[in-house]
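Note that one protein chain is taken out, while the other chains of the complex remain in position.
Chain nomenclature is as follows: A and B, assigned in order of appearance, with residue numbering initiated at 1 for each chain independently.
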Amino acid sequence: MMRLRHFALPAIFWLFVAYLFIPIIVMAAMGFRDSNFVAFPIQNWTTRWYQSVLFDKDIAQSLWLSLKVAVVSTLIALAVGLPSAFLVARTTGIIRAALVAIIVLPAFLPVIVSAIALRMFIGQLGLETGPTAIAIGHAASTIPFVVLMVLTRLNAMNPNIADAARNLGADDVIIFTRIILPYLAPALFGAVMFAMLLSFEDFVRSFFLGGFEQTFPVLLFSKLRFGLDPGLAAISTLVLLISTAIGLYADHFLRRRRMKNGIMS
Amino acid sequence: MTRLLVWLRQFGIYRGAVDLYARSGLFRGLVIAFIPVAWILVLTIAPYAQMVLISFYERYPLPPDQTVEFTFRHYGSFAERPLYLTAFIRSFVFASLMTALTLIVVFPVAYFISKVAPRGQRTRLLLLVIAPFWISEVIRSFAWMIMLSNSGAVNSLIAWLGLSAEPFEMLYTNLSLSIGVLYLTSLYMLLPVYSALEKIDSQLLDAAANLGAPAWKRFTRIILPLARDGIVSGCTLVFLLVIGLYAMPQLLGGPGTTLFAATIGQIFSKAGDSWPQGSAFSLILIGAALGYVGLFTVLFQSRRRRRAS
Partner (left out) sequence: MISQAAGQDTAIELKGIVKSYGTKRIVDDVSLTIGRGLFVTLLGPSGCGKSTLLRIIVGLVTPEAGQVVVEGRDISRDVPHSRPIKMVFQDYALFPHMTVAENIGFGCEMKGMKRDAIAARAQELLALVRLPGLGGRYPDELSGGQRQRVALARALAPNPVSLLLDEPLGALDLNLREEMRRELKAIQRRTGKTFVFVTHDQDEAMSMSDLVAVMRNGRIEQLDAPERLYARPANAFVARFVGTANMLAGRLIKEDGQSLGIEMDGRHFTLPRSRVTSQRQPRIGEVVQLVIRPEAFGFGAGGLEFSGQIEERTFLGGRVQLRLRTKDGRSLLVDAPPHNAEGLGETITLSLPPDRLAILAEEPAEA
């Protein structure tokens, strides 16, 4: 038993970490290979891929589209998710359970099916496939997370705080802007980061809802089906570094705020 | 900002609206519920309702001057070609095996972080394994393509070590697909299992040891039952994720590994005429997946309830 605890478990853990990181490190290294093909060993090193890849017109356009879609879908997710969380917080019993179920369910259905259902439906809304459709699709997939994150914080809120503000003369508009929004700020920050990253990395919805303009994952997918090259490794490495950094920062931020708030309440 | 809002109150219309909101529960309900309910109706329920409807249409979109004909034909076509059924069954077997594999790989990792590692390091170790969570499915697939292709890192290493002159065919097989999918699923398993394990009071284990329980008994009688909820929700998440995978099987899998999600995708990349069949297949997938997961959950939770009562 002692051997299991002190040798086997740490070994498994570090093997797992190796499994997670070695492919990424290898990919990052591949981005430095001075050749047009992916192969080993890497004998000649170059930084030209990392330098040039950002000026590749296709890639730059796809990244720009991904970013626009991420921002718009996040705004939609906030605009719908925030009132949804308030609505859930006001209900009780069966209505609340049903409401939560219908809001959260889309996150659990197979992605391919929800993408296709939306693909067939957007015509009814007068939309073509394209960035708007992708943004709506991404919003649909991130709303459950926004609602859950906001709701968690809302449930932890002392209801007397809003009542105290009301008693001191604040109407509902002021309570919302001065009390509730600032209180929710950490959850909203987390939700925004989460929604942006989920949108940015999504493939299936972008693939089925997209028109001729491709988001970055879709472009990468179609390029990968034709072959691998170090340039793709370079841009993929850059993208993953940025999204990981943002993700870790958001996680760290939320963790810290949660602790701080734990003392307060 | 606040000054402006206070100043606005001297105007009767604004004050009237705000006071109506404060006074009337009905008005308040309408204001709050409008956007969420509209979204749920239009973008959650309606697309699926339409999907159900289309799956019964003879053809869609309707040719002009033709009345709607309803048919079960598209559901029937599922059983007609062994290609569909094979992919369907393969999907369920693959997703089940991947779920089990993920649990086996991730549980010791989660256990190590939550119970064995020094308390002060836990957050850091957790962050280490969470970090790749934000990487897109396509980029992850790409990373493993570099690793596993015939001229990839693993085969180059094998050749360099002189173990084999011929490269192993690893990419575009079940092996590469499994390795890649595990990369995707492990975090969805890790988080629920970790938080379940973390909640278990270590004193329970000491108490059990003090009462004479050997290590394996402590594991089966204390840890596993208390971690059950986390394991069940982790398995549910992973299974539903794998069953709907679309990009990774196409990048890392081969012709012998076609999954049902890809089948559905192919139907849709054909002409619009195939929408009814695609809808029917989608609904079959949803129904079967939720039923399967529901059964799994009920089997595990009923035992729990029996013990509680």
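As a working rule, a residue touches a chain if its C-beta (ideal position, glycine included) is under 8 Å from a C-beta of that chain, and two chains touch if they have at least 3 such contacts.
All values reported here derive from a predicted model rather than from experimental measurement.
Shown as candidates are A:K68, A:R166 or A:R255; the residue that touches the absent chain is A:R166.
Of the candidate positions A:Y183, A:F207 or A:F221, contact with the hidden chain is made by A:Y183.
For subunit B, the residues touching the chain absent from view are 2-3, 6-7, 19, 22-23. Where subunit A meets the chain that is not shown, the touching residues are 158, 160-161, 163-171, 174, 179, 182-183, 185, 260-261, 263-265.
Heads up, the rule we're going with is that only the chains that are shown with their structure count from here on.
With centres taken as mean Cα positions, subunit B sits 14 Å from subunit A.
Those residues of subunit A that touch subunit B in the shared complex are 1, 4-6, 8-10, 12-13, 16-17, 19-24, 26-27, 30, 37-41, 79-80, 83-84, 86-87, 90, 102-103, 105-106, 108-114, 116-121, 124-125, 136, 140, 143, 166, 171-174, 177-178, 197, 200-204, 207-208, 216-217, 220-221, 224-225, 228, 232-233, 236, 239-240, 243-244, 246-248, 251-252, 255. Note for the complex: subunit B touches subunit A at residues 1-2, 5-6, 9, 18-19, 21-22, 29, 32-37, 39-40, 42-48, 50-51, 54, 105-106, 108-109, 111-113, 116-117, 123, 125, 127-147, 149, 151-153, 156-157, 160, 183, 186, 215, 236-237, 240, 243-247, 250-251, 261, 264-265, 268, 275, 278-279, 282-283, 285-286, 289.
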